[in-house]
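Omission of a single protein chain aside, the complex is shown with its protein chains in their original locations.
And then chain A:
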Amino acid sequence: MVKSTYQPPPGALLPLSPGWTEHKAPTGHTYYYNAETKESTYQRPGPAPSPINPSMSSYLQHQTVPQVNLSDPAVANAFMAQYVQQQPHTHGQRGGFGPRGRGGFQPRPRPQPRDKPRTKVAIPGCDPWILVYTKYERRFAYNPDKKTSYWRIPEKLMPAILELDQARIRQKAEGKTGEASPEKETSATPAAAPQQPEPEAAQHDYDSSEYEEVEVTDDEDDVGGGLDQDGNPSKRQRTEDPANDGPAEFTEADIAAQLAAMGADYGDMEMGEGEGEGESWEEGDEGLPLSDEDARELFKDLLNDFNINPYSPWEKLVEEGKVFDDARYTVLHTTKARREVWEEWSRAKIQELKERRAKQEKKDPRIPYMALLQEKATPKLYWPEFRRKYKRDEPMKDPKLSDKDREKWYRDHINRLKLPQATLKADLKKLLESVPLSALNNQTVASHLPPQVAGDIRYISLDPKVRDPFIAAYVQGLGPQPEAGEVAEEDEAVKKAREERCKRERALQERERAVAEEKRRQEKKLQYERARLRDEERELERAMQVSKRGLHSQLVEGRAEPGS
């Protein structure tokens, strides 16, 4: 769904998320209320909470007209995203517009989904359960109250879903138009509620056999009340539509998380033929190789690997969206959990950097002195003048440096300032190249360069505005810190940390493999299921033909009787 360019057709209202109902305020404003979470908003809560994004900005929620500069693509994306993502209130609804869910602009186009929920139907008699069909025609059962979902249909839902399927088969058998007789429909799906009404503007060939249609009615308050906000008594659902990626209830990340969370556990989609394990897989996560701790650590690895600046605000991570496509992003299932881990990580990381810097500066007194030179030295001052002027500065007093050295570096530095930029750049490059990968690698943070670099005169010759991007580019092109060479030097803790990381990653890989395999199996089954469906249809058709013929022959007989 959520391409940043997706523009909802004007006037087309998106479906309300489950749990939300529409109300009119005394002032005439329409607002929406969620009885479950006790949240309310003027902004229509559309497709559901995404685990990716914190709740959409309260600022944007009230705007009916662009208040942003849409000529800026990033801003335009963010602006459009409010229509598409329609982030309702997942967490942190209130609390100023501070960090918790009041982040304002979130200019991030969502990553392209793979599979995603497309339509859903309430499961008759099993309120509040709904059956969700995905783009790839898989389906899963979803409980909006508990926010749990199962690829493998829980046994208690099976009879009702079987009935739904039979209704659909009957309906198909009665003609592809989908205009089944109302009695039949209601009897088959008494509680069915549409959650994905078609945008009015969309033109689709409903008669095409490519679309499987489920006629549903809307007569249920707890599920349906929040869903069919248009007040249309009945809507049509489409289970397949390659053209229009309209928004649906679940995001890709949700699906991914569900897939991941359920791991090898989902899979039985054979209707009515479940293995009858009933409750044993109730909460999904059991029996998985990834522990909670592993998930947290994997998320931290992710932050480390993407060189996330621990000083940056959380909103930046979300706005940039660099990490979303990494599988480790979804090992934690909620934004809240991710934010917590991020918080923990950033604190620890900052602490670590501080300590490392303090150690470095102690080790190498040249670093603060070079920094002073870079900042204050000027060809206008001779050494004695400079020394007098800054004699109170720490680096000028540091007993670990001799005055002779200080003077030499000062003169060198001033002389170097006269050199052409190209020479200075070449010198800096030479300096960087002289540093071994163990000290300077793609994990190096710009503000924490090794002393070999930060304490060298060549480091301070260039203006930081030129130098820093140059170094950043160089560092990015480097490989990772070599693992083998320094093992001996590493203390136990580091070694252990690395081993644990390997273990976590193996577990993640295993899980992904299981998920992929499950997906393949799923697709096979689906094909089988479809083939079976076609067979059943054919049989039904045949049966009906027979009964027509039977009726015909009865009529013939009846006509024949009076004559005999």
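One rule holds in what follows: a residue touches a chain if its C-beta (ideal position, glycine included) is under 8 Å from a C-beta of that chain, and two chains touch if they have at least 3 such contacts; residues count from 1.
The definition used in the following text is that contacts and distances are computed from a predicted model.
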Per UniProt record, name of the chain withheld from view ["Nicotinamide-nucleotide adenylyltransferase", "G10 protein", "Signal recognition particle 9 kDa protein" or "Pyruvate dehydrogenase E1 component subunit alpha"]: "G10 protein"
Options A:309, A:360 or A:481, residue touching the unrepresented chain: A:309
Per the touch definition above, residue among A:291, A:402, A:423 or A:447 touching the missing chain: A:447
Absent-chain contact - pick from A:23, A:146, A:411 or A:538: A:23
Full-complex contact with the absent chain, from A:156, A:347, A:362 or A:513: A:347
Hidden partner interface residues of chain A, rising order: 23, 25, 31, 33, 38, 40-42, 58-59, 62-63, 65-69, 72, 75, 93-99, 102-105, 309-313, 315-316, 346-347, 350-351, 353-354, 375, 446-447
